[in-house]
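Got a structure here, written out as structure tokens. Questions coming.
Missing here is one protein chain; the remaining ones are kept as they sit in the complex.
Moving on to subunit A:
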Amino acid sequence: MDDQGCPRCKTTKYRNPSLKLLVNVCGHSLCETCVEALFVKGSGICPECGTALRKNNFRVQLFEDPFIEKEIEVRRKILKDYNKKEEDFKTLEEYNDYIEMIETLIFNIVNNIDVDETRQMIEQYKRENKDQINKGRNKKSKDEEYLECLIEQEKEESSLKRKFIVEEEQREKDSKKKHKEALLDELMFSDRSALDILNEHKTDIDKENELRVPVMATTKFSTGIKLMGKYLRHIRSASDEEKGGGFESKLACMRALLDAVNGLFYLPDQV
């Protein structure tokens, strides 16, 4: 868990498990204090491999294996430039070849194979497709668009529901206030006994609560229920145990009707 200690101050990681490790482009990790210490002096080289570093290139380490962190970094950089989507290719094979090429590039760089050649290829690609890269940077893939659409829908629905609840509460408060005032008026100005007036008001309130049927946001009905509506009137409705088990009356009704007509035209082979 401790990544065997920070390479500079060795012991500090064991003593303080909450100390974070930061990793940089060469793949070697350093604890926070060491990063500060390293850049106080103004110099920026990795203590293990001596590559030149910049302070803002340090990222919080997500994975234990620094190799993986390096690969992630390389991948992110490359994919920023190689950002063609599936819709840009005519055939599936072309898209697959493109993806494979990207993987080969990443693999080469991470494992230090033909690094110079690979970097040259990347530069060439960047030069050739400069416009497309810039355009593509802002375009989102179809999937992302769809997801965004869904999220928006959900947000709308939840805001509608919230509005509705708030309105309901407001309505309830108003009606309660009205009742209280009416009650007080009657107690003050009418001649009947106090008990009678109280009872009458209580029954009025109960009746009102019954009438106010909660109007739920109606979800769209599937056409199946609309068609089946008339049939369902002639069949007993599902008991609670059956509904809990997933058996609706619609299913039983459909089954009976289908069985009634299935096989009506069955004829043996030699009549």
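Simple rule for what comes next: a residue touches a chain if its C-beta (ideal position, glycine included) is under 8 Å from a C-beta of that chain, and two chains touch if they have at least 3 such contacts; residues count from 1.
The definition used in the following text is that contacts and distances are computed from a predicted model.
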(request) Write down which listed name, "Cyclin-H", "Cell cycle control protein 50A", "Spermatogenesis associated 17" or "Cytokine receptor common subunit gamma isoform X3", is the UniProt protein name of the chain that is not shown. (result) "Cyclin-H"
(request) Name every residue on subunit A in touch with the hidden partner chain. (result) 230-231, 233-235, 253, 255-271
